[in-house]
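Just below is one structure, and these are the notes that go with it.
Heads up, one of the protein chains got dropped from this complex, but the rest are sitting where they should.
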Amino acid sequence: MSTVRERSVPRGAAGRGTLWPYLLIAPAVLGMLYLLLYPLARAVLISLQDFRLRQLVLGDADFVGLRNYRTLLGDPEFWEVVRRTFVFMAVEVVAIMVLSTLVALMTERLGRVARTVVLSSLVLVWAVPVVAATTVFQWLFHSEFGIVNKVLTGLGFASYEGYPWFAHGAAASGIVVVLIVWQSVPFAAITLYSALVTVPAELYESARMDGAGAARVFRSVTFPLIRPIFMLVLSLEVIWTFKAFVQIWVMTRGGPGEATTILPVYAVQTALARQRYDLGSAASMLTVLLMSGVLVLYFRQLFRQEGEQP
Amino acid sequence: MKYRSLALLSALVLSAGLAACSSSGGTSDGAGDGRTALDVWLMRDSVSAQFQKEFETGFEKAHPDIDLRIQIQEWEGIGEKVTAALAGNDAPDVIEVGNTQVAQYAQSGGLTDFSDRVGELGGGDWLEGLAEPGSYEGKQYGIPYYAANRVVIHRTDLFEKAGIDATRIRTREQWIAATRKLDGGGTQGIYLPGQNWYVLSGFVWDEGGDLAVKSGGGWKGGLDSPGALRAMDFYRQLQALGKGPKDSDEAQPPQAEVMAKGQVAQIIAVPGGAKVVEEKNPELKGKLGFFPIPGKTADRPGAVFTGGSDLVVPAVAAHQEEAFALIRELTGDAWQKKLAVAMSYVPNKTTLAGAVADDPGTAAMAAGAANGHATPNTPQWAAVEAKNPIKEYMTAVLTGEDAGSAAAEASRTITETLGSDS
Partner (left out) sequence: MSTPRPRPPARRTLRRLPLNAAAALTVVVCLFPVYWMVTTAFKPSTDIQSYDPRLVPGAWTFEHFRKAVGADGFALFWRNSILVTLSAVLLALLVALGAAYAVARMRWRGRRQFMLAVFVAQMAPWESLIIPIYIISRDTGMLDRLVTLTLIYFMITLPFTVVVLRGFIAGIPPELEEAAQVDGCTRAGAFRRVAFPLLAPGLMATSLFGFITAWNEFTYANFLIIKQQDSRTLPVWLSSFQSTFGTDWGATMAASTLFALPALIVFLALQRHVTAGLASGGVKG
């Protein structure tokens, strides 16, 4: 590892001591190997075995090759779940990115007090335990006791008297999306805001001096500068909404019907509830593959950027 | 230098954390005085604090060599937790498990088989609704602990005002008529949430149907049988006589609390629910009565789901003999009588039913228990409950979908889940 040939030594001090970078990443690499890769390998193994509660308790699982994968891929319900996962992800990510960019831009322009208030409330949202937040959303939309129905009825929409939100697939999905967006915007907005404040103020000034409008300043000055962080947040949100689990599990358990069953919910339903750990593992592996597919574009961009960087 | 203090802080916290971990690891086993530590898991609300203390003292007196350590477990995530315990190498010695859950754990091979000691425990008199689900492939893994089933809890003052005599409600027709009379003018005739599938199950059994029936080598969902459809229709009529939410179950919100705060004439719950109602609203003290769920005819109460718990011993538990000693005591006649009185349970043996005759709630429950049923006895049933297509079926029908096709679909889901071979 240590005898790495430095090809074109870049400017700056980077060439000094070739051992250093490896020492610096060693703890992270070791951690990933033992705490992530090793369990992942075991999970892959499980997905290739006949592994249920009995095998978990007694050991001695049989190797069955790709049978679990064949079972999943041959199941039309699985493909329906995949489609649904992508739809949920797309809707949520677009909403999150648009809203959080607006909030970040707004926050940067606020006075000190207002800024602290906005940031604090964002953090508070983020800090609320997921279970508590989900329960509160359940209450707000409760058919008999919820304030949403009460307000809607009060506004003259009599048809919302006792309207059962969680009985209708579309309504339940809508609430799930709102909840996930609500919980995701704070992270995205705070991170984007952190990126915005590192943009030197002079750049704005000079752009404005040139007579650029707000939209143009954003497009030609601000956005290019925060682009790396923006792309980062975007791809993280893709991953997280793809993996959104707790909210849906607590709120609807994937129902009504299958209306809110996305891949991770499906995997857990299969693994923990039906105790088909083998099928659940296989579903997770497929989830990871699909997610990587979505992010291939981001990886390519990341690489190009890495290549350009000094 | 903020970062330096940060680094220092992190070092401190880390070392403190590690130290705390290793020290807590060290105290994990043994009572330290030569006695055997016996770990027992009971579920929240399965025993009162007072009963627990009394039992602990009594048991340790009778077995001076055992240090009994009862841990109360939470319902949330209990399935995973029991799984983790059974598969681990340091499991607790005795675990309380819901009667319908025993089969799946037994199937996994993680439980101790007590078939040859059933006689010693007086197994001949056990309640069928506890003993049968506690067995798997002819072997007894779960030892009946206690049972409870649903009754109608009603407001005596509201019944009086409407001029209804609760003791005379013996049939469904009388029940519906009385409830209709109670409903209206700010009072709910009955608060029945749309997804109380245990209640629906009772109606299904009344009609001669079942949730799933054995057919050939497998199981088939039975919600679409004519009897089960009639049961759902009756549920719909009853549910309409109050403001029970169509899309949630009896826990969301807790129905006892709804009864405590509102003008609710009846709920269907285990008798212990009345205590919660009184606790939340002391004004209702002495205004709550009980009667068994009415049946189709006056000579037989309505069928009910026998809920309850069994005690199991993990195969990997370190102290098998001591565990058995505990089970013998806790499921023995003396403690069973005390437990039934303290907690308003049906005792685990039919011969002990007399112990609770004085308590009106438990008496109503015991009357209903005579027509008790269990969920289909297959290890896969737990998987059905985990996703529960029955609840969704009920909501679908109550919100106006066609009962026939919704039932067919729910039955198909049940068939599939039960059929995913084990």
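Annotations
Residue numbering begins at 1 within each chain, and the chains themselves are lettered A and B in the order written.
Please note the rule applied: a residue touches a chain if its C-beta (ideal position, glycine included) is under 8 Å from a C-beta of that chain, and two chains touch if they have at least 3 such contacts.
Computed from a predicted model, the values in this text were never measured in an experiment.
Every shown chain that the unseen chain touches in the whole complex is listed here: A, B.
Among the residues B:164, B:204 or B:256, only B:256 touches the chain that is left out of the figure.
Contact with the chain not shown here comes from a single listed residue; of A:73, A:94, A:114 or A:297, that residue is A:114. Residues of chain B in touch with the missing chain: 2-3, 7, 9-10, 13-14, 16-18, 20-22, 24-25, 28, 39, 43-45, 71, 74-77, 80-81, 84-85, 87-92, 243, 250-258, 260-262, 269, 272-273, 276, 280-281.
Mapped onto chain A, the interface with the missing chain covers residues 4-6, 9-10, 12-16, 18, 20-25, 27-29, 31-32, 35-36, 38-40, 42-43, 46, 56, 102-103, 106-107, 109-110, 114, 116-133, 135-137, 139-140, 142, 144-147, 150, 182, 186-187, 190-191, 194-195, 197-198, 200-201, 208-209, 211-214, 217, 228-229, 232, 235-236, 239, 243, 245-246, 264, 267-268, 271, 277, 280-281, 283-285, 287-288, 291-292, 295, 299, 302-303, 306, 309-310.
Note that only the chains that are shown with their structure count from here on.
Work out the mean CA point of chain A and of chain B, and you get 37 Å between them. Interface residues of chain B facing chain A in the complex, by the touch rule stated above, are 79-80, 83, 86-87, 104-105, 107-110, 194, 243-248, 252-253, 315, 383, 386-388, 392, 395-396, 399, 417, 420, 422. Across the complex, chain B is touched by residues 52-54, 56-58, 138, 142-145, 162, 164-168, 253-257, 269, 272-276 of chain A.
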